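As you look at this complex, bear in mind that one protein chain is not there, while each of the others sits in place.
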Amino acid sequence: MHDQDIAMIPGLADFPRNQWYVIGYSSELGRSPVRRDCLGDPIVLFRTEAGKAVALFDRCPHRGMPLSKGKLLGDSIQCGYHGIEFGPDGKCTKIPSGGGLPAKMAVKPYPLIERAGWIWIWMGIGAQADVTLIPNHEELGMEGTGWYPDPGIHVELKANYLLPLENLADATHITYLHHGLIDTGNVAAVPYRMVVDDRRVRVFRDFVNEPMPPILAQVFHLRGERITRTLELTTFVPNLVMIRNSFIEVDVPDPQRRVNTLIVAVTPGNARYTHEFSAFGNNYPQQYAGRFDDLKKILLEDVEAIEEIQTMFDRLGIDRAPEVSVKSDEPAIRVRRLISQMIHREREGAAAA
Amino acid sequence: MHDQDIAMIPGLADFPRNQWYVIGYSSELGRSPVRRDCLGDPIVLFRTEAGKAVALFDRCPHRGMPLSKGKLLGDSIQCGYHGIEFGPDGKCTKIPSGGGLPAKMAVKPYPLIERAGWIWIWMGIGAQADVTLIPNHEELGMEGTGWYPDPGIHVELKANYLLPLENLADATHITYLHHGLIDTGNVAAVPYRMVVDDRRVRVFRDFVNEPMPPILAQVFHLRGERITRTLELTTFVPNLVMIRNSFIEVDVPDPQRRVNTLIVAVTPGNARYTHEFSAFGNNYPQQYAGRFDDLKKILLEDVEAIEEIQTMFDRLGIDRAPEVSVKSDEPAIRVRRLISQMIHREREGAAAA
Partner (left out) sequence: MHDQDIAMIPGLADFPRNQWYVIGYSSELGRSPVRRDCLGDPIVLFRTEAGKAVALFDRCPHRGMPLSKGKLLGDSIQCGYHGIEFGPDGKCTKIPSGGGLPAKMAVKPYPLIERAGWIWIWMGIGAQADVTLIPNHEELGMEGTGWYPDPGIHVELKANYLLPLENLADATHITYLHHGLIDTGNVAAVPYRMVVDDRRVRVFRDFVNEPMPPILAQVFHLRGERITRTLELTTFVPNLVMIRNSFIEVDVPDPQRRVNTLIVAVTPGNARYTHEFSAFGNNYPQQYAGRFDDLKKILLEDVEAIEEIQTMFDRLGIDRAPEVSVKSDEPAIRVRRLISQMIHREREGAAAA
């Protein structure tokens, strides 16, 4: 009945588990438990007294209370219902009402890695956590000499993650959904070059001697009004989009080639709820004070459209909501295919194990 | 387990598709897209530059965005997400990001007819749209010499359409649900005459030398206080009720026989959501300024009761929510039977085709 891989239908797309996902900002974590959903799992996040970030399955195995409603005692989290305590490894350290500590009285711990202000969580089989699967942060402009990482804002959507992922990687909606805010009305029609490898779908568009709208003029920290630029939209499957402008001003003396990068990590909360965590990675230190307010304004236009699409999909069902793709959807189709392959490899691995 | 046609159980009754339904008022349509649900379909309505009313399936086939969130460009509607445009016939007229115009990139157009301030939509197979199936507007008092059409107000209910349809066609609830507002406490007990044909169930009740409550005195534009009248409640299956009072004043000099008609079109938005579009069709030109406020007050008493019944039905399920009918339900039972036959004929036609 369906001519496409059901795992990749936007509105109900599946996601791989053996991957790192951004679960929040380093600045969010401290000595109060933080509650957040990821890939359908309830997660509680906190720091030990020494400052190490910890993530545990957020459900006390005793009677099902969210641990995030409890409090920290040293490096343990104490359930707010009956006072049972769990260490950073998820093992029970105390049962106040007595008896032994049963082995089953434990919660799943999740590997975490902090990098450049972001916290990455490994949602798959712990023993398979492979740090090389995290995108190269130097490539993102978030680590390394001459880059200035600048996280960022958290936006939530009531929609399947594939909708915002494709939205972010798609230049052709900018002219229509964000009319005038971040382009001059010509992005959709500009031809693109696509480069695909096993992990990235990269799309490039060139613009010559182009006037900039006010928001971009400020985030690019322009002295003049016109630039020549290359716009790169790169999707790191399954969950991150890098939007990079490499530009040079054309109407000022002594122009410098500069690079502005907006990175947005897309993390499924569950099948129909998604987080976006964003950051900038520029090769110049100046930060426009209103950058996150402007970013939020633009992302919320996306959120409104995406939630309309999810609602329409849920209402009509798959059979009444087919897609008709156009030429410029080629990168999105490639992204779907890469994620689909990733999920299939993961399942084959699980079946073989 | 059920002794009645399951398709006609109030609370989840089915509806025929090869019929005209009122979808709105002529006055609502202009150069801004209007979004409305009908028979489970999302519809966008607008007018061309020449003023012709247009209805299209309200979902861009590209990525599922409601077209009603977009804007009109000439006679086309432009999707607000990627700028794809569709003409009044539903065919794609432009894809800004380039490539050809695939035949599949099209949305279903719906036949529309405007009559006496109402817009009728054909929800079935386009080629079978038969204008003679629209109720006779002269009979309704909305067209023809000596009639004064006067639309009207839109009310929405969270309930299956059969509940409001039967409610409107039922005189016996007036005394109880609307106590004193539009009768003098004697409607339920008055005997009725019923006349049924293949499309209408007509019910007549006679009242002699009867005092009128204030609301009716005003909408009937009475000089005195008492009238002799015939109350006609006619259901045009599957979706319209005409409530007509033919009356003559008994306590004024030189009385005239006059006719007041309230017409209410009942349009399923979906299986559990219904529109009521109302209008007056009188043979006298005087319009009481508060007529629609009073009508709304009465309809909202109906809405409250009907939504309680739907909630009760949904909560208990069919098996725990049987109906016990009484003598005065005879007209409603006949209406159900006519609609059921209509649906069965439609399905047989579809199966034979």
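We just call them A and B in the order they show up, numbering each chain from 1.
To be clear about the criterion, a contact is a pair of C-beta atoms (placed from the backbone, for glycine too) under 8 Å apart; a residue touches a chain by one contact, two chains touch by 3 or more.
Please read all numbers here as calculations on a predicted model, not as lab measurements.
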item: Listed residues A:102, A:146, A:185 or A:214, member touching the removed chain; value: A:102
item: Residue touching the undisplayed chain, where the options are B:137, B:173, B:199 or B:221; value: B:173
item: Selected from B:133, B:309 or B:333 as touching the chain missing from the view; value: B:309
item: Contact with the hidden chain (one of B:127, B:326 or B:352); value: B:326
item: Absent-chain interface as seen on chain A, which is shown; value: 42, 59, 61-66, 69, 78-84, 95-99, 102, 104-105
item: Chain B residues that touch the omitted chain in the full complex; value: 10-11, 170, 172-173, 175-177, 188-189, 191, 305, 308-309, 312-313, 315-316, 321-328
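One rule holds for everything that comes next: only the chains that are shown with their structure count from here on.
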item: Geometric centre distance via CA averages, chain B-chain A, whole Å; value: 47
